[in-house]
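Everything below concerns the one structure shown next.
Every protein chain but one is kept in place in this view of the complex.
Letters A and B name the chains as they come in the text, with residue numbers starting at 1 for each one.
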Amino acid sequence: MITVTINGKEIKLEKAVTVLEAARSAGIKIPTLCWHEQLEKYGGCRLCLVEVEKMPRLQTACTLMVADGMIIRTETDTIAEVRRGVLEFLLINHPLDCPYCDKAGECELQDLVEKYGLTKGRFREQKRKVPEALEDPVLVRNMERCIVCTRCVRMCEGVQGASAISVINRGGHSHIEPFSGGRFDCEYCGNCVSVCPVGAIMSRLHRHSYRPWQLGSETKTVCPYCGVGCTVVVQVRDDIIKRVVPKLGTVVNNGLLCSRGRFGYEFVGNKERLTTPLIRKNGLLEPSTWEEAIRLIASRLSEIKDKHGSNAIAGIASPRCTNEDNYVFQKFMRVAVGTNNIDSTARTGFAGAQGFIENIFGQGATGNIISGLANSDAVFVIGGDPTTINPILGLQIRACSRRGGNILTVGHMKGLRYYTPLELRPSVNTEIALLEGIVSALMKKKGPPGSHPVLEARLKDLNAQEADLPRICGIQGKDFSRFIDTLAEAATPSFVIGKDMIQSKGGSYGLFLVSAINYIVNGRIYLLSERANEQGLLDMGCAPDLFPGYRPITYPEFRKRYENAWKTGLPDKPGLTIFEMMEAAKAGALKCIYVMGENPVFNLPHTKDVEAGLKNLSFLVVQDIFLTETAKMADVVLPALSWAEKDGTFTNMERRIQLVKKAVHREGMEDWKILSEISSNMGVRMNYSDAEEIFGEICRVSPLHRDLNYEEIEKGDAIYPYKGEPLRGSTDEIHIEKSAGREERGKLYLRVERPLFHSGTLSRKAPALVNICPEAVARISPATAAALSLKDGDIVRASSKTGALELPVAVDEAIDDSAVMLSNNFQGKGAFSLMEYEIDPVTKAPCLDSNQIILEKVNR
Amino acid sequence: MFRETAIKEIEAIREQYPTARAALLPAIYVAQREFGWLSPEAYESVSSVLGVPRATVRGVATFYAMYKHRPMGRHLVQLCTNVSCMILGAEKLVDFLKNRYGLEAGGMSSDGRFSLVIMECIGACGTAPAMLVNNDFYENLTEKYIEEILEKYR
Partner (left out) sequence: MERVLLKNIENPESADINEYKKAGGYKGLPKALGMQPREIIDEVKKAGLRGRGGAGFPVAMKWTFASADPKFPKYLLCNADEGEPGTFKDRPILEKNPHILIEGMAISGYALGAEYGYVYLRGEYPGAKDVLNRAIAQAYEQGFLGDNIGGKGVRFHLAVHQGAGAYICGEETALIESLEGDKGQPRIKPPFPVNVGVFSKPTVVNNVETLSNLPYLIEIGGEAYSKIGSPDCPGPKIYCVSGHVERPGVYELPMGTSLKDIIYDHCGGMKAGRKLKAVIPGGISTPVLPPDKIDCPMDFVNMPKHGSMLGSGAVIVMDESVCLVKVCFRALKFFEHESCGKCTPCREGTGWLRKILGRIEHGEGVDGDIELLLSVAGNILGKTFCPLGDGAASVVQNFIKHFRPEFEEHIRAGKCMVNG
C-alpha cells in the first residue's frame, strides 16, 4: 500500500500509479493537454506541473510515479503562475479565432485559459501563419491552432496503428501532416479527431453548422455497419445528425471508431431516401398510400398462398435490421405465410461457417470477446484482412502485436504489414495443401490432445505432403518452420477467419482444417462478420431450418414449443436457402419473395441469374430505405425507417446484445411495424406496441435469451447466451467434402475486395465514404500490370463468363499475382456481377474463387 | 524504387541492428544519395525496404537538419555561423557567397552547381570560420580561400 498526500488529502493506493492518476482517483483535477487516457505518456505540454516536496524542480503529474510518503501540491500560486506561463506560450502563435472554430465550447485549451486567465499582449512579434489545409475531403487541418501535443500522432501510430500522420519538422516549426502533406489517404478512422484537444484536426462533415453546446440530443447506440458492434453516440441538432462519436469506456470499442462508423452516417439524411410506398402500375413504380400498399401485399400474398401453397412464397431477412425486426419477419413468414423459406445473405458464408464450427466445438464456439485478441500471444489470420472487414477487431490484432504477440497470416493482409506478420502466401489453389501441411506438422510437434475423438478420427486420413510444401505452395521451408514453431509455442492463440476462406472451393474442408489447427493448439475462433446484425438475424431464426435460439424445426418437441408460443401450427419441412430461392424462382416454383432490408440483386453473386429469378416471380415486395437495384424490380416497395430512427437490439459477433436507439425522428414505420400491419391484414394479428415488447416475446420463446430485458442490456454485458439453457455440445459427426479448386497458375482470378470504406450498398449513400473512395477499381499486382502493360488509372475491360465491366486499374503490391481484386460496392460495378458460383455441400455457402477474369486495356 | 545495389546496401546496414527500424537513419542517407534528395519516391522506397510506414519515415527525416527535402546542387556547401565562427567573420562570408555565387542560405546556385546550408556548430571552432564542402572540412576561411576551394568543385 502506498500512501501519498495531495493537497493535504491522504490517498491510499494499491499500486504505483502516476501522480495524475492518483489525484484523479481522489477526485482532484490536474489540468492536462498532452495526456490522454488512451495514449502513451508523453509529458510534453507541461500543464500538469505540480510541486512535490523534496524535489527541486516542478514535476509533471502525468509522468511521475507516486512513491510512498510523497507530498504533492497541485494548486498553489506558483503553480497557477507557471500554468499561466505555459498557456501564454501556447497562445502566442495561436490565431485566437475561437468564434469561428467548431471546437469552441469543447476545446481543452479554451477551458484552461478560462480557468487560469490570460496573460495578454506581451507577444509583439509576427504570429506563425499557416493556411487551413482543405485538400482532404473528410478531415481539415488547422495548424495555427495546433499545440503540438502529439495526441493525434500517438493515436494514429500507437492505437489505430495506421501511422498515417506524423509531426513534420521540429521545434517551433513542428506541425502535423499526413504523408502527402495534403490528403490524408489514411484509414480515416477519425480517431485523431477524437483526441485532438483543440480545433486543429477536425471533421469536415457538417463543418460550421453547429456548436457543441447546440447538439441538443445525444443518443448512445450501436454502429449500423459491421458485426463488431461498436458503441456510437449520435449527436443531433434539429433532427439532423451532426456527428457520430465514440465513447470512452465502452466495452467493444472504448473510444475508437472506424471510418464507416464515424463518417458513414449521412445515408440517414440522404435525399434519396424512400418516402412513400411505391406500387408498380403499368410497369412503373408509382407513389401510393400505406393503406393501399399494405392491402395489396396482404391480398396478393394470400392469393398466392391459396393458389400455389405457402412454400411458393419466400422471405429474405436483413442483417442490417434489428433483432426485433428479424424476429417479427420470421414469425410473419412462418405464421402468417406458413413457410420456412426464410434466409438471408448470412448464407454467403457466416451462417454456414458458424454452424460448421459449432458442430465441432459446440454452440457459441465463435462468440469470443473481441478485446481478448489483444491478450492472445498469437493470432492466426486467414481468409481476409480483418483490419478492413472488422476494423475495430483489426485494432485488437495490432495491439496484440504491439504487446509482443505474433501475427501469423495465410495470405497477405495489407493492414497488418507493419506488424511483422509471419506470412505464408500459398500460390493459387494450394491453400488446402498448406493447411493440411500445418495440421500434420502440428500433430507431429504437439501430438493429438485426445479430447475430441471425432475430430481426431477425421485427421487420420490426412493427405499431408509436408516435405513437398515449399514446392507445391511456393513458400519457403524456413518460413513454414517458423510458422509452425510459433503456433506450437503459443499458449493463448486466436484464429480469425474471413469469408474468402469460406467462399473458396473446398471451403468447408478448409474450415475443418483450421478448426483442427485450433483444436491442436487449443485456441479460440473469431469469425469475421460484415454486417451489424448478421449474428442476431441467425439468433432470431431467420434461417430455413432453425427457430429462434437455434432450435431445429425438424425436432417435433422444439416445434411444439414454438407452436404453443405462437398459438398456431408450424411447417415442419426445412425451407429454401437464399440460393435455392433463386433457383426455384428461375424454375418457376417460387412465386413471391418478400425482401426486408436487403439487396440480393447486388449482394448475391451471379447478378444475371438473380435478376432472371426475380423477374420470373409473380410478386416481389421490397422493404428498404433506398430504391436499390432489387427495389427497382419490385412490385411493391415499402419505405422503412433506418437504424437511427428506431429502437431495437443488435447482436454483435461476440454475441453481445446491445441496444439500438432512436436518435432522429422520421415519419414512417419500423420494419417490424410494417410486417405486423400486413400480417394483421392477412388475418394473423400482431399487436406489438414497441420493440421492447417484441424483445420480451423473444426472451420468452428463445431459450438463449431467457430472462433478458432492455434494462439488463443497458446495464452491461448482455452476452449471449444470457442466462439461457446450456450450450448445445458438439455433434458426433463431422461432414467433410474434400474438393479442390480448379484454378490454374498463370490465369487471373477475380477476388472480392472487402474495403475499409464501404459496406454493401449502404455506404455508397454516405457521401463522406464516397468521397474517400469514390469508384470501383480493379486492383492488380505489379507483375500483372507489367505483363498486361497496364499502369495505375488505365481503363480496362474486365470480362468473365457472366459479364463484363469497364473500370480503372490500380496497381497494388499487396495483391497476389493470380488475383484481380474488385469490391462489391459500386453501382453497376460489383464484383458479384462477374461471378458464378457453386454451393459448398456442407456449409451451403457459394464458392467464388474459380472465376477467371480477363483484363483488356480500353483505349480512349 | 531503389536500385538493387541500394537495397543490398540497406539490407547490410539492417544487419547491424536488432530491429529494422534502427536502420532508418542510415537508410534515409542512402535514399538521399540515390535520389539526390528526399522525394516522395525516396520515402516510399525506404518505407518499403524497411517496412516502416511512409509518414513515419517522413516525420523522422524532417526532424533532422541534414536531410534534404528539396533538390540539391551538385555540391553542398555547409557554412557554420555559430558564435565562434560568427565572431571571426562568418557572416561576411555568407554575404560573399551570396554576392559571388548567388548562393542564398538554404538555396541553390542558378547553375545547379552549389547548394548552401547555414550550419550550427560543425566542430571546427578552433579554426573558425569553417565550412564543409560535401564531406571535406575547410577551415580558417577567408573570401579568397573560399574562391580557391570552390574552384575545385565543378
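Things to note:
Convention: a contact is a pair of C-beta atoms (placed from the backbone, for glycine too) under 8 Å apart; a residue touches a chain by one contact, two chains touch by 3 or more.
Everything numeric here is computed off the predicted structure, so don't read it as measured data.
When the whole complex is considered, the residue among A:Ile92, A:Val233, A:Ile719 or A:Ala783 that touches the unshown chain is A:Ile92. Between the chain not shown and the residues A:Gly8, A:Pro99, A:Gly171 or A:Gly746, the one that touches is A:Gly171. Residue B:Leu25 is the one among B:Leu25, B:Met72 or B:Ile149 that touches the chain not shown.
Chain A residues in contact with the hidden partner, per the touch definition given at the top, are 41-47, 49, 57-58, 63, 65, 82, 85-86, 88-90, 92-93, 122-125, 147-148, 167, 169-174.
Where chain B meets the missing chain, the touching residues are 16, 18-19, 21-26, 28-29, 52, 59-60, 63-67, 78, 81-84, 86-88, 119-128, 132, 135-137.
We take it that only the chains that are shown with their structure count from here on.
For chain B in complex with chain A, the touching residues are 40, 43, 48, 51-56, 58-60, 62-63.
Those residues of chain A that touch chain B in the complex are listed here as 153, 157, 162-170, 177-180, 417-418, 420, 813.
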